[in-house]
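Note that this complex is displayed minus one protein chain, with the remaining chains in position.
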Amino acid sequence: MAQPPAPSVHVQAEDFDPGREQALLTRGRRDIGALVSFVGLCRDEDGALESLELEHYPGMAEAEIARVADQAFERWPLQGLTIIHRFGRIRVGERIVLVIVAARRRADAFAAAEFLMDYLKTRAPFWKKERRVDGAAGDWVEAKSEDDAATERWR
Amino acid sequence: MAQPPAPSVHVQAEDFDPGREQALLTRGRRDIGALVSFVGLCRDEDGALESLELEHYPGMAEAEIARVADQAFERWPLQGLTIIHRFGRIRVGERIVLVIVAARRRADAFAAAEFLMDYLKTRAPFWKKERRVDGAAGDWVEAKSEDDAATERWR
Amino acid sequence: MKALYFAWVRERIGLAEEEIAPPGDVVTVRQLIDWLSARGEGYAAAFANPATIRAALDKTHAGPNAPIGAAREIAFFPPMTGG
Partner (left out) sequence: MKALYFAWVRERIGLAEEEIAPPGDVVTVRQLIDWLSARGEGYAAAFANPATIRAALDKTHAGPNAPIGAAREIAFFPPMTGG
């Protein structure tokens, strides 16, 4: 059995193509039975939001995502992993984050994908500021205690 | 808030494009925050498998998948759902099944996607027969008791 | 009524489908399985272990004690292995 490839981690301003990333992860592979992909999108709460401005800590963002990816590989038997997190201005309806987990079995792929998203939410150094349709600068999005609770359950 | 569209359910011999299906589900939408997609692939155990022949019960397959989809919409607040299940000959490395769940929040999308896969495994009328590299007809794949256990946890 | 067979149930019986006319005292799915089992070796082999047989009445899952009622189609198959 081939060694699973190293996690592919990207922090970038550009959009990504989830279908292309899935194809890259599975191309030529015979050992992947389950592929779970998560895409987080900029959602509009009430029609007032124009976009989010995502600030990040360059260097630490990549390092922290890589650490979380390594933890996922330690906890579950995985065959491949891609994580992309955008920064900068992201309009309503646009993609923010992508996690793709490849595994032999679906239970491992689902668990790892959910673990990764919970950890990214609470540990990856990104901060969202709202920009409103009326041109006003909105608030910084506040961290949710439910995200902390979601992370806690993996301990 | 717009009414979520009816689940899109397809049972087909042809392959599908996960990226295209994701795009179709999210196009023009502002209310989707989380998109979880599952792709099940034909995995090779030991190099002896050439392909799977998927037999299905036409009519019941579509109806049963639609029933399971309705259950998911009753249990979680979902914004959209696509399910595609292939039949016929599927070679190692090829896609078998696709589930895409769109929701406001990621926990709902993950839970519904996992529920759908557990239920499809144990309730959708499909049967896999192995075809071996040496040309011999292989065995019918046996149902796994762990799949029944996975389904039971949703009761 | 129409009987449909799938996967190794189909292979053992040697038919994908057939018209059947069970007598009036065959009321439940289980009784229909017993009646079919007596029709020949292939049927007996297909239904030898009832625990591995699933059934559907008019394309809806049905347990062994479900009444056949006025169903127009009954299907027999092994536990499902899709997904």
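Note that the chains are named A, B and C in the order they appear, and that numbering of residues resets to 1 at the start of each chain.
As a working rule, a residue touches a chain if its C-beta (ideal position, glycine included) is under 8 Å from a C-beta of that chain, and two chains touch if they have at least 3 such contacts.
Keep in mind it's a predicted model, so treat the numbers as computed, not measured.
Colleague: May I ask you to name the displayed chains that the omitted chain touches in the full complex?
Modeller: A
Colleague: With the full complex in mind, choose from A:6, A:24, A:60 or A:133 the residue touching the hidden chain.
Modeller: Final answer for the missing-chain contact: A:60.
Colleague: Any idea which of A:43, A:85 or A:104 touches the chain not displayed?
Modeller: Of all options in A:43, A:85 or A:104, contact with the hidden chain holds for A:85.
Colleague: Which parts of chain A face the unshown chain closely enough to count as touching?
Modeller: Listed in rising order, the touching residues are 40, 54-57, 59-61, 63-64, 85, 96-97, 117, 120-129, 140-143, 147.
Everything below uses one rule, namely that only the chains that are shown with their structure count from here on.
Colleague: Take the average of all CA coordinates in chain A, do the same for chain B, and state the distance between these two points in whole angstrom.
Modeller: Chain centres of chain A and chain B, defined by C-alpha means, are spaced 22 Å apart.
Colleague: For chain A and chain C, let me know how many angstrom lie between their CA-based centres, rounded off.
Modeller: So the centroids are 48 Å from each other.
Colleague: Please set out, as single numbers or ranges, the residues of chain C touching at least two other chains.
Modeller: There are none in chain C.
Colleague: Send over the residues of chain A in touch with two or more other chains.
Modeller: If we look for residues of chain A contacting two or more partner chains, we find none.
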